[in-house]
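Left out: one protein chain. Kept in place: all the others.
Which chain is which? They are A and B, in the order written, and residues in each are numbered from 1.
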Amino acid sequence: MAKQKNYGMVIDTRVCVACSACVYACKSENAVPEGFCRDWVVQETEGAYPRLRMENRSERCQHCANAPCVTYCPTGASHYSDGTVQVNSSRCTGCKACLAACPYDARYVHPDGYVDKCSLCKHRLDEGLDTACASVCPTASLNLVDYNDPEGKAEKMMAGKEVYRQKEHAGTNPSLYWISASNKPGA
Amino acid sequence: MIQGQDLNRRDFLRISSLFLAGSAAMSTPIGRTLSGGGDALAGNGEERIVHSFCEHCFWRCGIAAHVRDGRIYKITGSKHHPLSNGRLCPRGTGGVGQIYDPDRLAHPLIRQKKGGRVSYRKATWDEAIAYTAEKLYGIRETYGPEAIAMLHHGYGYTFFKKMFMAFGVNKFAKPSFDFCCGPRHQGYLLTYGHGAGTPEGVDIVNSKYILFFGTHYGENMHNTAVQEIAEGIRRGLKIVVFDPRFSTLAGKAEKWLPIKPGTDIAMMQALMNVLITEDLYDREFVAGHTVGFDELRDEVEKMTPERAAEITDISADDIREVARTYARYAPAAAVHPGRRTQWYGDGTQRSRSMAILNALVGNYKMPGGVVKYEKYKLPKSETHHYPEFEKKVWSKYPLFVDTKPENSIASHEVIEQTLDEKIKAWLVYGVNVPETITLGRKIALEAINKVDFLVAVDTLPMEVTGYADVVLPECTYLERYDDLDGGRPYRTPFVALRQPAVEPMFDSKPGNQIAKMLAEKLGLHGVLEEDVETYLDRKLKKAGSSLAEVKKTGVLLGKPTDLYRKPGEKLTFKTPSGKIELASSKLREAGFDAVPRYIRHPEPPQGFYRMLTGRKPMLTFGRTANNRFLNELPTARENEVWVNTHVAEKHRLSHGEYVHLKNQAGVVSEYPIKVKVTERIRQDAVYMVHGYGHYFKKLKWAYRKGASHNELISHTEIDKAIGAVGFQNNFVTFIKEA
Partner (left out) sequence: MTAETTAAATELVSTKMNPNVIPHLHIWEWHIPLYLFLGGIAGGLLVITSLMIIVKRKFGIGPKDEGDGCPCLAVRIGSLLSPALLGIGMLFLFLDLAHPLYVWAFYTTVQPTSPMSAGSWILIAFFPLAILQAALVNKKFLRERNIGIVNKLIDWTEDHLTVVALVNAHIGVGIGIYTGILLSFFSARPLWSSSILGMLFLVSGISSAAALMLLLAPDDEKPVYSMIDANAIWIELVVVGLFVLGGITGPANNSGAMMHLIAGNYPMAGLPYMLWFWGIFVALGLVIPLLLEFLEAAGVHIRFPQVAPVLVLVGGLVLRFLIVFAGQTYHTFM
């Protein structure tokens, strides 16, 4: 029997240009209503002229292994599946506790009355496809990975590079790894 | 029949909502998806994927339109097309926002005067075509075919061009030549004998060191180039960006050098100076394959890094370091030609400077250097016998590019000739004249007022349609066939097909049908007679394929070309000398500098700042202005004026406040613009993205969003060699809201 999947993403901020193609691809794929988004891009610039540093990132639900949203959900609507965090909209009352619980502000209330967020395109993963965002990404900054994959794609991508996770000190054990923009080219 | 003369005082007309798609579009299922009501995942219909190519920019990537229940619910990059490799930029994904735009033009319209009131009335296609044909015919008979011009932008223009050529008209102008690709194309042509290409012939993926001058990839989302830069970075590419603004690309750079605007040629001369004086250039290559080295050396000798440092604000140490590193990595190093290459009227020479910097290090046809892609060899179709034209090229500029047949005159010359009453009629295909940079908005409107007859072919009620006598609603690129995209060289030569993913909506029609109807009405025989599918099939069959075959993947692929030169390979260049012309004989003959010379450009007046422009990654100026799908993101909704922190302090501007901009000629922006206080720009310039500040209410999403850059252009510099228009000598200051 195949090993249980443990999906996540390795996001290479060295190459991301914050173009937002991932956002639009997601909106089309998942029919995200106008005024909302499941993923978003951030362009962060630090320093003072002319010594500036920039990092571009495409952000979304971190699919935490210890997800406060799942912990807090009173109905079990938010739950774990193959290393991802999913929302079962037919059990969601829209109490919004998960929005308050999420340290990444990754969720929103869908106008149809349930809480929605990045599903890591679970419907596509189940068909063996890449996520909509990763497959459109012109720079291949977004990479879907399975941490249980015996070939170790994720480890190989991150080897020898400065890698971080966001708000690790929140104790969430997020499944998104970020290759820092501060890495030298070709690191 | 209404007399055009009565109406030639061309007041801007509002098109009644009755003639637009309006609620009809919104009630379609995709309308609901756009507004959030749809659930694409719940669709139980079969998914159909149509492979075509994009129309959101000239890069024309391969797209896959995903159709379910008769509607396109998403657009992704075609995995078959070599320019997209399955990936796509944000604009490409935004086609759904264009096809299902509720503001789309839905019916042909004719301007009429009734009881002293001028208005549009809904017309049938027969009426609109008959009226247009009658007017064009009348003008040709009265003033000759040279009184008719076509301004075009977009790939559907070919059919109209054929129609016009059979009609005896050959004044074709593409505004993008004037300010974007013209200087670069001609600069490379003069130097190498071939254009820089789209995609540009730079082997980015294998390069170790690339210099970019002002071009801002990342904000400029040319899919393949961005893909290659990303792959290059992964493989170790080091980037140097010369830009007054800390662009996204500068954020990727090993070195960002905030050069003083208008001094690029001085910088490039200094780089050449270091390469030559420190003997870092490729002597063998220069001796064997170039002409004019001595002349170049004499010119750049004076431009020492120290002198350039004073001009450019970049230290001599940095200049030396960049030149040395560039030489060290060469031939796997290059200067990227960039895009939008006309800034100050010396764009051709600026582009040539880049070409020369490449030539000096001998990177031609070398891994990581400048490469020459091949075209797909599509057998030529039998040519129609067109009437003899009085002139093949109408431009007055001696080196106006003559290898680009879609252009026979610079677009600003169309404006000028209209003001001189030499041109009486325009067919405007997808060019929003008032907001497209050709001498600025004011002069464009003056010309529009002069023209006797204006027919606009467009998908949306852009500003220009409000001035037209006839508006012909074309369907979008997702609803039509166009001619094959087969003329462009690339690593993998290709021919791409544009095919409809869904039927045309409303009463709109494909350009090929509109042109065909016009041709018939004008009595032009033997041109555009066959149906477009037959035409495409015939063309593809000559290439050993068929329309049915190519429809499956949207492309016909050739063999990837061998890009690199073999040891001892003889290199030939289609220049007068057969070599790379460091000193251009054509420029010399036409009375211009044979080698690039640095010219000082005006400084901003006290309290004013040079107005720089560029784009956002999700927008292509006019073509996406009203696309509510693309404009939805907070970063897309409006343009901001980037102001350096110190400048903001001086003018007491705070981040996020709205100001009006006033240029050196006293023109004040009609709408306010949001201030972005930032460390990311020099203190002598401000930056604003072009394509905002639309004043046509019918563009519901674009109306009054941000300020118009075009409105603030009061001064232009024309490149006397090729006729391109530079507009960066416009300066603005801030007027705080009362």
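Side notes on the structure shown:
Note that in this section contacts are C-beta pairs under 8 Å (C-beta built on N, C-alpha and C of every residue); 3 or more make two chains touch, one makes a residue touch a chain.
Since this is a predicted model, take the numbers as computed values, not measurements.
Set against the missing chain, the residues A:65, A:140 or A:170 yield one that touches it, A:170. Contact with the chain that does not appear here is found for just one residue of A:9, A:41 or A:85, A:41.
Set against the missing chain, the residues A:65, A:101 or A:140 yield one that touches it, A:101.
Remark: the residues of subunit B touching the chain excluded from display are 632-636, 655-656, 676-680. Contacts to the hidden chain, counted on subunit A, fall at residues 18, 20, 23, 35-37, 40-48, 59, 68, 71-77, 90-97, 99-105, 107-110, 112-115, 167, 170-171.
As a convention for this text, only the chains that are shown with their structure count from here on.
Note: centroid distance subunit A to subunit B, computed from Cα atoms, is 35 Å. Contact residues on subunit A toward subunit B in their complex (touch as defined above): 12, 14-15, 17-21, 23-25, 27-37, 43, 45, 47-50, 52-56, 111, 123, 132, 135-141, 181, 185-186.
Residues of subunit B that touch subunit A in their complex: 33-41, 73-77, 86-90, 92-94, 96, 217-219, 221, 223, 226-227, 229-239, 246, 248-252, 254, 256, 258, 617-618, 628-630, 632-633, 635-636, 644-645, 678-682.
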